[in-house]
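Note that one protein chain is taken out, while the other chains of the complex remain in position.
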Amino acid sequence: MSVLSAKVRLRRRAWFALWAAPLPIWFALFFMGPMLLLIAMSFWSVQNYRLTPDFSLSAWSYVLSLDFLWSTFWRSYGLSLISAALVSLLAFPASYAMAFLITPARRLTFLGLALAPFFTSYLVRIYSLQVFLGEGGVLPQLFHSVGLSGASLLNSYTALFLGHATLTLPVVLVLQTLALGNVDRTEMSAAVNLGARPQHVLRHIILPAARPGLSLGVLFAFLLSYAEFVSATYLGGGVFQTLPILLTDLIRGGQQWPRAAVVSLLMMAALMLTSLVTVAWAYRQKGN
Amino acid sequence: MTQPLLELHNLNKSYGTFEAVKDIDLTVDTGEFLAIMGPSGCGKTTTLRMMAGLEEPTRGDIRLEGQQINDLPVWQRETPLVWQNLALFPYMTVRENVEFGLRMKKVPGPERQQRCAEWLERLGIAGFADRNVAKLSGGQRQRVALARSLVLQPKVLLLDEPLSALDAHMSIRMQGELKRLQRELGITFVYVTHSHSEAFSLADRVVIMNAGRIEQLGTPQDIFLRPKSRFVAQFVGGISLFSGMLKTTREGKVGIDSADGLLQIADPASVQTGTKCDLAVRADRINVTTQPGWGTNEVPCTLMSEEFAGAVVNLHLETAAGTGIVAQLQQRDLERLSARAGQQVYASWHPEDGVLLGVTALKAAA
Amino acid sequence: MNTHLKHALPAWTWFAGLTLVFVILYAPILSALVFSFSVDRFPSLDITRFSTKWYAQVFADARMLEALKNSLAIALSTALVATTLGFAAAYADFRFRFFGQRMVLALALLTPTVPIAVLSLAMLAFFSRIGLSGTVGSIIVAHVVVATPFAMAICRLRLEQLPREFETAAQNLGATPGQALRLIVLPHAAPAIGAAALIAFAVSLDEYAIAWFVGGLEQTVPVTVLNTLQGQVDPTIHVIGTLAFAATLSMVFAAQMLLLRSTKSHKNKEVSP
């Protein structure tokens, strides 16, 4: 209800729509469109190697009855969760250094440098890592020279993890550094003033205050690692069967895109659920 | 009868189920200095913003010089606002800030510069014209904000707690200047504040708002001397309140039968006995003695604390029934009293100094 | 900076962590740089000879040039559209309260949860049904979907720092909503808009999976990298990586300068009264 005339209301709505409408329209057309098609596609059938619109549950029943589906699902989930946690741990000292030990002007430069590789061809960096870790590569040679085995590091979880780190480190670094940088300095001084030792300040002041940023870092690392298949192929050697790998494998049964659609809907469901839980946890207030 | 400048008719604003402003009727005359006062969340700023066109009323009319302006968008209203945080544009110099409105109104260059210069001069900030607004002191920023609005020669200037960011000293200085400017220019000011001293010292009329409604509208004296409700009395402060039942004694005296005994009042004609009502007594009308027997309405109480406020002292007393009483004494009266906290004292006042609250409301209801 | 803050561990441990992270980030890039100058087709530590022959091969390849042209055109358009859409949505979210506000944000933030291989096929299938497949335009449309969430997030964060009164104050002084936006909001948001555009540009420039699917015959640089990596492996991958990194690094520095300048001037201006 409003006291304004229809003309004025229309003019206001038009101005509002000018800003509010473009993105939803674009996404409704070019994102929701494909997504709905994807959902529809999970009910299609394949006849003579041809994807045919249909209403068939065969793709769903096929995928859900795969005996290794859930082991793959949990392996995929677990590996990316471990990677996300490890990347976060790996990044933490660096973020801490950038947030507390470097001047703000320098911090911006460091953040830029941390972010730069993120936008450099990811494929190239994975290929380079393959060269780095493979038989006779830099790292095995280095290990060999200090008396270790010198065997190739590829097709191991270490290699896969480095691939995940290559993808996710920059994002995690930026999120962590911003989170730590926003921790209230007076609160920290107050704690010190009250006799808290540095370890306590870290545990009871810094970490809780930075929790949203730190958990978002874990979440992003998880999201990116979960959907990752390039390093799973080139560094993991395809021996870690994850959902993205399963997805490409399924297609090879003769244009089985409906099955791939089912797997990706499962993946999306898992990701959305995880995101919701993490975000809710990250922004949960103490004391309700 | 002259046309009122600004009229609000039955103005309402709700956000969902929350009613921020309820049935406001208000007229503002040309050249008047009107203050709207109330606790935070009472709807005073919302009312002001509706005048400026920053909020759109849910119901009701706003008229400027008799013309309904509900439909007029903000930028066509010519009701400039001085913001609580000033909202000076950080990417512009003082001059650019002041010229901003003129540019928007497409005032030609020479006239714009001349008017801008005139106002910079008038507010004593010509020397800072090309400085970045962030590099000014609080008082200077205040003047820029005023100049920015006044340069538009508005019929009415809206001010939203404009002095709240200043320190006490600067605030008092700016109050004086505001008053002077308003007198000189003859512009209508609508001034929102939560400070009594600002409202009472500046305004011709004061509106007290509570929970979206107007509680009382009147001159500062009216409100100070004759608060209409318990709320106004409490909000204005320095008033002691007693509640009880209106009663006629066997001797024919009329008073309030309160927990602190029967308190006499002077003018009972307008009320019926048997109704519940509140009695307000202003602090400067209360007499404090160490011995009883000084006045008509006398209540024994305990001296709780003293509060120095310059030349006067506020004594906080508490009766046996737990009613709080404030009494304002001159410094030398206090010395004469020579009482200490915790000591038994007597508060007394003349029946003429007691004001019955909520009477009109009762009459209307009856 | 709080210089007297005591840390839970000595400073060198934190710096060691920082160094380690940068080594992990930059080792692959450094390796790409070195091997891009190796004459051998397959990289190994005993490099036969250094040469610029792979650079010459990249520069002489007409298809590569075309791919580069496509990539730049796509990335520029993506940056333009994604930034416009992202800013508009961020501004709408900042300025207005409306039904479904959270839905819009959720919709935009849903994109990163879709596995890219399947998103690509879904887009190809959808685009070909609406007659928009196999063109540079279809890659742009798809990249905008991927890049807009980033642009929106950046603009939204920056707008949050703009006191809401500024814009209404301008309108109160007679500026139309358009003028207020142009004179008050845009100058404030300019660095974020710049950064958003750069990031959208970079996201588009590095995307290969969707580009392969929806691009049809139109090739972009990352698609040629993908083809080389999956097919005829050769050091042109390293060359492209090195060049891309050089380009990205300079863009990041440009963004830095923009942000740095704005923070500086912002700081100067925000001395509390």
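Per-chain numbering from 1; labels A, B and C assigned in written order.
Definition applied: contacts are C-beta pairs under 8 Å (C-beta built on N, C-alpha and C of every residue); 3 or more make two chains touch, one makes a residue touch a chain.
Here is the rule we go by: contacts and distances are computed from a predicted model.
For the chain that's not shown, choose its UniProt protein name out of "proton-translocating NAD(P)(+) transhydrogenase", "Cysteine desulfurase IscS", "Twin-arginine translocation pathway signal" or "NADH-quinone oxidoreductase subunit J".
UniProt protein name of the non-displayed chain: "Twin-arginine translocation pathway signal".
Considering the entire complex, write down the shown chains that touch the omitted one.
Displayed chains contacted by the hidden chain, ordered by label: A, C.
So which of C:A125, C:A151, C:A200 or C:I240 would be touching the chain we can't see?
Of all options in C:A125, C:A151, C:A200 or C:I240, contact with the hidden chain holds for C:A125.
In the whole complex, not just what's shown, which of A:P24, A:P93, A:G134 or A:P170 touches the removed chain?
Residue touching the chain left out of view: A:G134.
Residues on chain A that touch the omitted chain in the whole complex?
Those residues of chain A that touch the unshown chain are 48-51, 68, 71-72, 130-131, 134-137, 152, 154-155, 233-234, 236-239, 241, 246, 249-257.
Residue-wise, where is chain C in contact with the chain that is not depicted?
Against the missing chain, chain C presents residues 40-42, 44, 62, 121, 124-125, 128, 131, 133-134, 213, 216-217, 219, 227-233.
We take it that only the chains that are shown with their structure count from here on.
Answer with line, ring, star, complete or other to describe the graph linking chains that touch.
Contact map by chain: complete.
From the centre of chain A, which other chain's Cα mean sits the farthest off?
Measuring from the centre of chain A, the most distant chain centre belongs to B.
Name the chain pair with more contacting C-beta pairs, choosing from B-C and A-B.
Counting C-beta pairs in contact, B-C comes out ahead.
Cα centroid separation between chain A and chain C, in whole Å?
16
Which positions in chain B touch two or more other chains at once?
In chain B, residues 73 touch at least two other chains, as defined above.
What are the residues of chain C that contact at least two other chains?
In chain C, the residues touching two or more other chains are 177.
Name, in rising order, each residue of chain A that touches chain C in their complex.
Contact set of chain A toward chain C: 15-16, 18-20, 22-24, 26-28, 30-35, 37-38, 41, 90-94, 96-98, 100-101, 103-105, 108-110, 112-129, 131-132, 136-138, 141, 162, 165-166, 169-170, 173, 185, 188-189, 192, 198-199, 201-202, 223-224, 227, 229, 234, 243-244, 247-248, 257, 260-261, 263-264, 267-268, 271-272, 275.
Under the definition above, what is the set of chain A residues touching chain B in their complex?
Residues of chain A touching chain B: 1-5, 7-8.
Touching chain A in the complex: which residues of chain B?
56-61, 70-71, 73
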